[in-house]
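Take a look at the structure set out below.
Missing here: one protein chain of the complex. Every other protein chain is in place.
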Amino acid sequence: MRPDLQELFRMEKLPHIWCPGCGHGIIMRAIAEAIKESGIDMDKTVIVSGIGCSSRAPGYMNFDTCHTIHGRALAFATGIKLANPELNVFVITGDGDATAIGGNHFIHAARRNIDLNVILFNNNIYGMTGGQYSPLTPTGSKATTSPYGNVERNFDIPTLAIAAGASYVGRGTAYHDKLLKDLIIAGINNKGFSLIEAISMCPTSFGRRNKLGNAAKMLELQKTAAINVKAAQKLPPEKLEGKFLIGELHNKPAPEFTEEYDKLIAKLRKEAEQ
Amino acid sequence: MRPDLQELFRMEKLPHIWCPGCGHGIIMRAIAEAIKESGIDMDKTVIVSGIGCSSRAPGYMNFDTCHTIHGRALAFATGIKLANPELNVFVITGDGDATAIGGNHFIHAARRNIDLNVILFNNNIYGMTGGQYSPLTPTGSKATTSPYGNVERNFDIPTLAIAAGASYVGRGTAYHDKLLKDLIIAGINNKGFSLIEAISMCPTSFGRRNKLGNAAKMLELQKTAAINVKAAQKLPPEKLEGKFLIGELHNKPAPEFTEEYDKLIAKLRKEAEQ
Amino acid sequence: MTVNKARLIQGNQACAEGAIAAGVTFFAGYPITPSTEIAEIMSEELPKIGGKFIQMEDEIGSMACILGASLTGKKVLTASSGPGISLKQEAIGYASMAEIPCVIVNVQRLGPSTGGPTSTAQGDIMQARWGTHGDHPIIALCPATVKECFDLTVKAVNFAEKFRTPVYVLLDEIIGHMREKVILPNKEDIEIVDRKRPSTKPGDYKPYRTDESLIPEMADYGTGYKWHVTGLHHDETGFPTTKPALVEKLMNRLMSKLDKYKEEILLWQEESTDDAEVLIVAYGSTARSALDAVEKLREAGIKVGLFRPITIWPFPEEALARLAANVKGVIVPEMNYGQLYLEVERICKDKCKTSGLFKANSEPITPDEIIAKVREVL
Amino acid sequence: MTVNKARLIQGNQACAEGAIAAGVTFFAGYPITPSTEIAEIMSEELPKIGGKFIQMEDEIGSMACILGASLTGKKVLTASSGPGISLKQEAIGYASMAEIPCVIVNVQRLGPSTGGPTSTAQGDIMQARWGTHGDHPIIALCPATVKECFDLTVKAVNFAEKFRTPVYVLLDEIIGHMREKVILPNKEDIEIVDRKRPSTKPGDYKPYRTDESLIPEMADYGTGYKWHVTGLHHDETGFPTTKPALVEKLMNRLMSKLDKYKEEILLWQEESTDDAEVLIVAYGSTARSALDAVEKLREAGIKVGLFRPITIWPFPEEALARLAANVKGVIVPEMNYGQLYLEVERICKDKCKTSGLFKANSEPITPDEIIAKVREVL
Amino acid sequence: MLGELPLDINLKHCKACGICYAICPRKALAGDKLGKVYMSDPDKCTKCGICEAHCPDYVIFVRRDKK
Amino acid sequence: MLGELPLDINLKHCKACGICYAICPRKALAGDKLGKVYMSDPDKCTKCGICEAHCPDYVIFVRRDKK
Amino acid sequence: MSKRWEFRLSGTGGQGLITAGIILAEAAVLAGKEVVQSQSYGPEARGGASKAEVIIDEKQINYPKVVIPNVLLAMSPQPANKYGSEIKENGLIIIDSSLISDFNNEKARVVEIPITKLAKEDVGNILTANILALSAVVGLTKVVDFEYLKEAVLNRIPKGTEELNIKAMEIGWQWAEKHVV
Partner (left out) sequence: MSKRWEFRLSGTGGQGLITAGIILAEAAVLAGKEVVQSQSYGPEARGGASKAEVIIDEKQINYPKVVIPNVLLAMSPQPANKYGSEIKENGLIIIDSSLISDFNNEKARVVEIPITKLAKEDVGNILTANILALSAVVGLTKVVDFEYLKEAVLNRIPKGTEELNIKAMEIGWQWAEKHVV
């Protein structure tokens, strides 16, 4: 590993438990790079996760880290940030953790526009439990609980986040690691709820069952199916079929929850003094 | 009460427990009218609710009714509808019940586009527990838990429902009772998840504390602040300030969950026969 | 009568097959180790027979979902493990209160909290009884073999339907995940119980009126009975009441309805208890170690017996008390820090010495450990 | 020393004031009758002192939120009632496992399920002990007066901080909603306990290493210690392990750490027990009826005493056993179907007769009912 | 001659909220000293039904059959 | 002359996923019989860093300091 | 043995009886007595009947609920009927005779005061009815000194309404004096 990144990791914990070719490792690295590059104080940075393969990431990262319970990372993070708004709070979560069991905290954290940097590792599956479909598993895909193909529809999570109130939303992939890093940095700089959907891959539980080839093939797929929003704007709709957008999808500053709360405290203080 | 509506009510349970001037009674009546007018089979109609003042409605309505636990009405309703797709399933819920504790089931039922008719009684407050702010309480409003004015931002619930996957979304008010009824009928006719936000009023716990006057005044407010989407399209943005939209906000048919599931069953049956 | 072939199947699979054999056609769940196989099998099998599988957004939704389905007349199942079971507690209480038949399989893993997802344990025994707020009826069954996973899931469904109560099947990870040779019964040989449907016409139907059976008749939603279900205290008509006398009437019935059927509900196994001087009380996979210990100790001439509660809740108190009166001591080996032990102590304390052998570190209690404990106590 | 003025305040208000007096600066909650006043007061008071109040989207989020806040070094509180407490169970188990200080007020209403939102009850006693899956440490305190609501909330915060465990304050609706004359202590007279902060530098810090105190030192997030918290079994460093020996080491410490401080944690009141022939064991508002009964019976020359556990969990077993050895019978009046009674029976069964007086219909147990029961038993 | 009134009023259920007489476009309704509805001016009533639709307690029914 | 290689490879951590040698635009990498990475053609390497960025296990580090 | 006073103040939601109960309890606190106050919640609290209970004693109050009241105040017909029978032998019932007619009770002494009418007409504000009634209750029972009641009232009421409320108290007190036996 690049020497200057090593202080961001708990090097002695590596190699991580993830399977060969799991996209999560690539994304975790992008997060570390973004934190490094953003220049925020590492001693004042907290990383929170739920439960899942992705949610194991904080254990490898050299910060105050909290591996909570399934789906509740954002609620823990809300407590941390509100209790001490000085802290930079990151949330690492999976598609299951964030959008299935954790869906409610997701929309509410977005609504409050609380200053959290959420990186959602989307591998379209519950990896940790061996490959059940998630709310982000595409319709028709196979999973251990959709042996005949998934009959449910899937969320588009940026759309949902924007509708719920997130002020910054972007999407990167494990393949587009530089873009991913830049989006995370932009999220850090956004004072408010930032969601970065990071398209990952789970060769073990999603790729194999859906005949998508090995890890390298899945990465290749990200390359070919993704299209940058800016490029997409110039293309006719038919060229976008089967593609998904990456890049900055939404950037609309809005009042941030902990700042608003601090304003209230200041106001009451002032009133009390008078 | 109009004689022809009486069979839709459990007349002996009236008057209901709601406060004088509570908007919920007006909305419940609109639902009854819509059911009546739609001509659906009353014996095959189920009304499910969570907990809250609004969620008491099913107890007054002459159907198979289920007053469940707080926030879970949609999950119960999902079970009812999936287990027996023949049934017409209505969900009556409050802004707290549907969008606070029940927010996750809300977005997931919308995502699945399961054929439920959801009428969300939005009085911008937790009425039942005496007036705490809800996710639909406007920023700045007073509630017993926001004595200095609500510092949180509120959802726009139709936007959220659309983003989550609802195929039909409309908004009416207690004042615009005919529109409300028509929207509910349109929702019934939509094969999929239909959300009708019904703006109600809680003079007891919201109106009084926010100095909005009595029930009649609050109803008047709905009249003046609402603007029909169709009319709004013709108006310049500055004319829309401080207004909210009513009418049909979204109508985009999509595959319905229980139908898709039944197709799977049919396919497996066919395969087994071969 | 045809005899089924011997098969090698997993405990979790036997649960799933038992449920289907008992008539379950609706499953809602959310994956969690070590219970996930049950959901996976249901997702594959149910649509084949026209049944429904749904993976809900979480365990709360799963529990609520099966209750909704049960109201339409379907037999329903969910399965989970510790963290998920904790989340289901509010809805389980609703099922107790509204008397909605349902079966919950808990494949126990080592807690507390996330704990050890693939480690075996018997740490949710007391939670099964007391997890939800307020007093409520509950049944919990505890298989010790793969075959029993099948049989007791069938029984659980039958109990749920007959007594209109939630029923737990409490596996431990060992039982859930191990494969064992089993010969499953023929369809014709499986007793199937259906809930009592209304004997009156819709107009006369009072959904919570009961005769001396104490179990009200239940109409399927959509059949014209138009009844009301609530988790509030309610009278015979199903509508809310706060009148103390009516609340008391409801609660007394709920809290005594299972008593009436004790003989049917309380299941247990006794091995070598006749002349036993020491009694081992064990259940689930631990009972297998205990049985091994009993056999070995008997070979060594030591008079020890096994009492295996199969129904854990309600606990077969009288049966144990009867045996306890004739032994010097009772030993309770459990993969927890002493849960059922409290119940055993309560029952036996005035009759004999009681002691526990507790281990909750992800490893099973071995026969040798039990043997050593027996020798220590003797 | 100034003496505070007598005031008329509600039990719920006393809880809120006690929390603030103990140093709580963070509250997350979700409204539910009959606990809501606590949230309402916190929403008004906390921002005035620079503290934070947040109304979360549900009870699960509320519980998770206070745990997050506690990790930053704040003293934290949440409050709820039955249905909400059931929902919090998974996160409470996490707090036990990760040893995150927090206080949960449960203003008990009549269950099960939605039950009777404004009816009084003591039906969540066993849930407080067993609600979450797996074995775990817990403390539960049970006030009987408005003044005690204040005092015991202070104690609860102190216990949580000192022992790094979730602590319940279990009110019943009567205690929570009634107003009573109280004289609250002065700030200077209130003992305040803070959690042990690290005595080592960040590099040497092992977050779950303990000395003989059994309580690990806890660093505030954001102070450079960079430690890891998990609900999985973990070793001294805080990182996950599945090694049986390490799992056992962790669990043994967790399950015994409160034992070490029994003398400090176990609180109870004895009234007229010296020469008592019958002992009433009662807690919460029921203990007030019991006290009244004792006074009246004593006037009538009947030798009856009261044992009031203030700490319900862990239960003051030895203190009760000592008393039980000298009486003819123990009577347990509770507003439930016999919950703490099971514990009392377990403790006393070999010492004296035990019997219960159970009532859970929304009305309190009256002194006369207790008197009648005593006469029946005598 | 109650039978002749354009509205049927189930006064027992009236909670005196005041909506109907505030909303009646013709001012045909009014509140009594307890705030409960009464027809202050039956002749003005056009049977528009607005009061009926907006009474939260289903107190009012416009007799559409006969005058 | 390992020290001279353009890449630093921590083979102990390599899980043989095959990403790096599939993604290398210059085909400078390859997999051994167990699938673990090795530099099959060090001279082709342009030090673009693509392999480094996409190795999920942080096995590879491009020595940017020296040639 | 010290006397245990049990008061039940009943009426309709909105008549301010909960406030009256709290004020009575606070007056007792000011007077140095032991006191417990409670009230009805639930469906009753919304719209329908409303009830506040106050127990006052010289010594510690154990059982915190009213067993059977010595004093019942009934400010509307429904609670008058509901609670009228629950009264101590020789207890006291005060009814608002402007709203309740035909009230009889055999066990207790019944004092009729046209509370609402007095508040409306003599005080000039119907909202003071609760204070007027409370003053009458205290005047008839002398459970606390008038001064304590006055202080308690002034502590609770909105600023600017002092005069009105004092007037209400005085009228209530005078009516009570008329009936003191």
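Things worth noting here:
Should a chain be cited, it is by its letter among A, B, C, D, E, F and G, assigned in written order, with residues numbered from 1 in that chain.
Following the convention adopted for this analysis, a contact is a pair of C-beta atoms (placed from the backbone, for glycine too) under 8 Å apart; a residue touches a chain by one contact, two chains touch by 3 or more.
Just so we're clear, the structure is a prediction, and the values are computed from it rather than from any experiment.
Check C:Glu277, C:Asp292, C:Glu317 or C:Asp350 against the missing chain and you find that the one touching it is C:Asp292. Set against the missing chain, the residues D:Thr210, D:Thr223, D:Thr242 or D:Gln269 yield one that touches it, D:Thr242.
When the missing chain is restored to the complex, the residue among C:Leu8, C:Ile49 or C:Ile192 that touches it is C:Leu8.
The chain not displayed touches chain C at residues 6-8, 33-34, 116-119, 174, 177-181, 285, 288-289, 291-292, 295, 364, 366-367.
One rule holds in what follows: only the chains that are shown with their structure count from here on.
Steps from chain E to chain F, taking the shortest chain of touch contacts, total 3. The set of chains in contact with chain C as well as chain F comprises A.
The geometric centre of chain A is 28 Å away from that of chain F, both derived from CA atoms. Contact of a single residue of chain F with at least two other chains is seen at no position.
Looking at chain A, residues 69, 101, 103-104, 108, 135, 148, 261, 264, 268 sit in touch with two or more other chains.
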